[in-house]
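Heads up, the thing below is written out as C-alpha cells.
Removed: one protein chain of the complex. Kept in place: all other protein chains.
Order as written gives the chain letters A and B; numbering starts at 1 within each chain.
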Amino acid sequence: MLHIKCPYCGMRSQNEFAYGGDANVKRPELNKEVTDKEWDTFVYFRKSPRGKHLELWHHISGCRQWFKVQRDTLTHEIYKTAEIKEDI
Amino acid sequence: MHQEFRLNTIGLINRDKKISFKFNGKKYFGYEGDTLASALIANGVHLVARSFKYHRPRGFFGVGVDEPYAIVQLYRDGETDPNCRATEQELFEGLEAKSVNCWPSVNFDIGAINNFLNKFFPAGFYYKTFMWPKSFWYRIYEPFIRKAAGFGVASVAHDKERYEHKYEYCDLLITGSGPSGLASAYAAAKNGAKIILAEEKPRFGGSLLTSEANIGNESGKEWTQKIITELKEMPNVIVKNRAQVFGYYDHNMLVMSERINDHLAKSKKYSPKQRLWYIRAKEVVISSGSIERPIVFGNNDTPGVVLASAAKEYLKIYGVLVGKKPLIFTNNDSAYETAVEFKKNGISPVVLDTRNNPDSEIISEAKSMGIDIKFSHVVIAAKGYKKVKYAEISKISEDKKSLGKIENISCDCICVSGFWTPTIHLASQSGNKTKFNENIDAFVPGKSKQQETTLGSANGIFSLEETLKTSFEAGYEKSKKITKKDNKISIPQVSEKKHSKHDKFWCVPLPKEKKYKRFLDFQNDVAVSDVELALREGYRSIEHVKRYTTLGMATDQGKTSNLNGLQLVSNIEDKIVPAVGHTTFRPPYTPVTIGTIVGREIGKHSKPTRKSPIHSWHEKNNAVFVDAGVWLRPRYYKRGEENLFEASKREAENVRKNVGVCDVTTLGKIDIKGPDAAEFLNRVYTNAWLKLPIGKARYGVMLREDGIVMDDGTTTRISENHYHMTTTTAQAANVLSHLEYYLQIVWPELNVNVVSTTEQWAGAAIAGPKSRSLLQKLFPGTDVSNEGLPFMGYIEGNLFGVHARIFRISFSGELAYEVNVESDNGNFMWEKIIEIGTEFSIQPYGTEALSTLRIEMGHVAGSELDGRTIPYDNGLQGLVSKKKDFIGKRSLNRKAFIEENRQKVVGVVPLDKKTSIPEGSHLVRDSKAKLPNPKLGHISASCWSVEYNNPFSLAILKDGKNMIGQKLFAMCPLKNKTIAVEIVSSHYVDPKGERVRS
Partner (left out) sequence: MQKYSVFSLIKNAFKGHKDWQVAWKDPTPKDEYDVIIIGGGGHGLATAYYLAKEHNITNVAIVEKGWIGGGNVGRNTTILRSNYMHDENGLFYEKGMDLWRSMSQDLNFNVMYSPRGIINLAHSDAQMNAYSRRGNSMRLNGIDAVLLGREEVKKLVPVLDFSQNVRFPIFGALMQPSGGTARHDAVAWGYARQADSMGVDIIQNCEVNGFDVVNGKIKGIKTSKGNIKTKKVGLCVAGSTSILAEMLNMTLPIETHLLQACVSEPIKPILDQVVTFGAGHFYCSQSDKGEMVMGGDLDGYNSYAQRGNFPTLQHVLTEGIAMFPFLSKLKMLRTWGGIMDMSMDGSPIIDKTHIEGLYLNCGWCYGGFKATPASGWVFAHTIAQDRVHELNAGFNLNRFSTGHLIDEKGLGTKTWIS
C-alpha cells in the first residue's frame, strides 16, 4: 500500500486516495480553436512513461483536494508531491 | 500410551499434559507443545502422505514452514481445513487429521501405480499426448487428471471462524526472533524505538533454542527467555509469536498473519482465529534466518530422509527421535551438532561427510564421543519403500566424479545437510536485488531498496558472535536515526564452536546401471532427470525450467528445492549460478488463509449498505428492495399476493390517476456556492446557465471530454450565489470528483466551492394530478399554485414546523414536486405525506413504477445514458448550446457523432400490442437472415404502458430519426423470442409535456 503525502494533510495510506492519471495533460482553453489532433491528444493520447511520472491524485476520503505526485512507475517510489499550483 | 520414539529426558514440551488426537482414524497421544508432526513421529508414524504425481510414500522432511510432504486434512471444532502442514500445526486435544492425495489409504494407495509407470511420465509429458481424439482432452483425460490432482478437500459450508484486521505503525519491525532478531529488537527497544518483534513459530528464539552456544553465562534458550521477558514488559514493544510476516510491499508496508486460535481445540469467544496486521514500519529488520537444504541422492524422498537440522529440532524441542539408527549425510559442520545430540541421548549415528578429513571443534567433539565418521563418503540411495531400511553408500573421489564400491549400511533414517540457504524472500519482495555469495553458495540480499536491513543467517552470516555483534549495532543505529537517543547496550560475550568450510558438493552422481530417481522438488516429484530433459528440449531459461517441470511450484514454494535446481541448471548449462538467476520471490512467503486476508468484509458486509432515513417505514410497509449501487431502494410495495408486475402497474396507475410518493433520497446532491457558480455550471453543463433566476430549477446534461453523456439532473438556484445540484444515484461520487477536478485543476480562477449534501437531505417525489392539492395541505401557509410555484420553480416551506425545500420538477412526466427536508426529519416528512395524502388516495411507489412512468414519457435514464451515447442519441440535442463552450463540446463534431444515420432513442411498440419485449433484445430488419444478422439497435428499457395498457419500450436505433413508422423485429434469441414491432416516437405519453406545466 503506497504511502502518499497529501500536501494539505500529510502522510496517508493509499486507500484514502483516488488516482487521477497523467498530470501533464492540459485541457485546451475554453472557446479556443484547437486542431482535431490537439484535441484528440488531450482526450486520448498518453505518454505512459516507464520511470518518473507526474500524476494526479485526489484525497477523496480526506480533504478532497486534487494534487500532484511525482512517482516512479517502475518502482513506485514517490519523489515529491505538491499542490496543483506548484511546479514539480 | 507408549511413544516409541519419545525420550523422557529432553525437550521443551509439557510432559504433564497429555493430549489425545487421531490420525487416519487411529487414536494417539502426544504432549502439550507438540506439533502434529512431532507427535506422529513420537508414535512411530512415518508415512503420512503421497506425492503429487507418482504417489510415492512420503513422511516428514522438515520441521516447519519449509515442509514439502506432510500436508494433511485437519478437522477442528466441527470444521475442516484442507492442506495443513503437520510440522506447523500445534497439537490440541481432540485434533483429527487425515492423509490426502491417496486412495483407499496412505498405506495402500492405488495411485502408486504411477510410480511404476514413471518412465512414461517425465516432465511435460502431458504436452506431448492426450491430443487424440480431439474432444477427449476435455471429456475424458482432463476430468481424470483433475480427480487425481489436488490435495485436501474444501468444505462448502460457510466458515464460522472470525478473522480480523489490525493496522499498526512502528519504528522498527523485526521479522524473526532468532539471535539477530532478538539482538536488534533489544538494542532498538532499549534505545526508545517503538518496535514490533514477530516470530512465526510458537516459541521465540529460533536457532538459539537448539544451539549449544552460550551467550554470557547463559544458554541460548535462557538468554532468549530473559530478553523476551524484558521486551514484553516494555511499553514501546509489541512481541508476537505465531505471527508470520508474509509480504513486503511498497513504502515499507508489510503484512503479517497472526495465528491466534489455531493451536486451540476451539477458538475463544469473541476472539478471531487469525488476525491480519498491516504494519507500516520506518525501518525493517529482516532476521528470518536460513533454511537447510538437502544434498540430492537416489530415492531421497523415502520416508525417513529428513533434514539434519530438523532431526536436531525434533530431538531438542520435542524430545523425539526421527530414528534410532541414524545415518547423517553432510557436506558441512552443522550436521555434526545433530550427530552429537543423538549420541548424547544414547543413539549412535554414523556420519558420512563428503569432505576429505575436515577439522573443527565440533568434528573433534564428535570424534571424541566415539561417533563413527566416514569422510569422503556419500549416500548413493536410500533403500526401503515406505521407510528407510538401509542406504547404499560409497566413497567418492576428491573431484566428486567417481564413486567407489557400493556398500549397504543399515539405518532407519538419513539426516541430510547440504548447507544453509538464507531466507531472503522478504528482502527480495522489498525490491532488493539479490547477489550470489560464493562463500555460502547461495543468494543474499544486495543493497537495500526500501528501509530494510537483513541480519544474521538471512544475510549469510552463520557465526553467532558476528550475528549478535552486527545485530546489536544495527538495532542501535536504526533506532538512533529515529529516536535520536543514544542508549547503547553492551554486546554479550559468546562462546561457540567455530565451523570449518563447507563443501560445495550438492548432488550425488548416479553409479552406472542405477536408475534411482533423485528428487529436487519433493512435493511435485521433480527429479534431476526432469530438469535434464527440460534443458535438452530447449527450455533453458530458469523460468522455462520452472514452468516445464513445475520445480518450486508446490505449496512449499521451493524452499528446499530451488537452489539445488539452480545448481543443476548451472552445471548443465555450464554457467555460474548467478548467471542462471533465480525466479522471482513474490508474496506470500508462505501460504496464507484467504479468510484472514479478507477479514470481516464477508457475507452481508462484503460491501457497505446504504439506507435512506425512511428505510424502516418502507420495510414496515412491505417494500421489496432493489440494490441501486450500494443503496437499497424500494422496488415496489407488495399488497397481498401481488407480483412485481401487478404491484408496479398499480403504483404507476395511481400516479397517473391520483398521486404517488417516491423516496428519492438516494439521488446525489451537491451544494455549489460562490460568485462564479453560474459560470461554472455554464461550463459543466451543455446548456446555458448564466441567466437562471433565483428560485428556479433547470434540467442539465453534462458530458465527459470525449463527448459522451456523463450524467443528467436538475440544478436549482437557491439564492444569488448558491445552487443545489442533483445527480443520478449511480454517478453521485463521480460527478463530485469531476466538479472538483475542474475547479481545482482546470479553472482554479473560478471562485466556487462544492460539497456533497447527499446525506444531508431526505427527498420525496410527489407526483400525480392530485399532487398540488396534497401539497397545499402539507404547506398551508405557502402559495403552491401554478403561479406561485410554476413548473421548474423552487420555494421554501414550513412542513408542520420542519423547514422544507420544494422543487417543482418531474421525472414521471406528471404534475410533480420534490420535497427535501433535513435527513433527520425524513421519516416525519414521509409519514405526514402519507397521512395527509390518504384523502387523495396516495400510494407510495417504487423504482419499478418510476421506471414505467419515465419510459412511457420517453425520459432517458441509466439504460440509455450507458457511457456510450451522446446527447443527440438521447434526444437531448436541444440542450446542447451552440453559443458557448463546455466540457466535451469539442468532441461532438467527430465523424462518428455527426453521421447522417447516427443512432437515436425511439419508442417501440409490438404490433400485437400484447407481447412485452425483453430488455436487451436487438432490432433487426430480417428475423430470418443468416448469422451474423446485422443489428440496427437494441431495446434499452421496457415497460407496460399504464396510459395505453400495452407494452412499450425504448430503443437506441441506428438512423432512429428516420425510422419512425417502420416495422422491424425485436429479437431475443436467449429467450427464443422474435417480436414484430413498430417504431414510434419515444415520447409515448403527453409528447408536448403539458401535464408537468398544468
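Simple rule for what comes next: a residue touches a chain if its C-beta (ideal position, glycine included) is under 8 Å from a C-beta of that chain, and two chains touch if they have at least 3 such contacts.
All values derive from a computational prediction rather than experimental measurement.
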Contact with the hidden chain, among B:Gly538, B:Pro693, B:Gly781 or B:Gly965, goes to B:Gly538
Missing-chain contact, candidates B:Ala112, B:Met234, B:Ile572 or B:Val626, resolves to B:Val626
Would you indicate which residue among B:Tyr126, B:Phe800 or B:Tyr948 is in contact with the undisplayed chain? B:Tyr126
Touching the left-out chain: which of B:Gly404, B:Gly446 or B:Pro591? B:Pro591
Note that subunit B touches the chain not displayed via residues 79-83, 119-120, 122, 125-132, 134, 137-138, 142, 145-147, 149-159, 161, 163, 247, 249-250, 253, 255, 278, 429, 529, 533, 536-541, 543-544, 547-548, 553, 555, 557, 584, 586-588, 591-595, 597-598, 601-607, 609, 626-627, 704-708, 862-863, 866-868, 891, 894-897, 918-922, 924, 931-933, 935, 938-939, 971-975
If the missing chain were put back, which residues of subunit A would it touch? 1-2, 14-15, 19, 21-22, 36-37, 40-41, 43-50, 53, 55, 71, 73-76
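Here is the rule we use: only the chains that are shown with their structure count from here on.
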State, to the nearest whole Å, the distance from the C-alpha centre of subunit A to the C-alpha centre of subunit B. 27
Provide the residue numbers of subunit B that touch subunit A in the complex, in ascending order. 249-253, 278, 280, 431, 449, 683, 705-706, 737, 740-741, 744-746, 748, 884-886, 890-891
Under the stated contact criterion, what part of subunit A meets subunit B in this complex? 1-3, 13, 18, 20, 27-28, 30-31, 34, 39, 42-44, 56, 58, 60, 64-66, 75-76, 78, 84-85
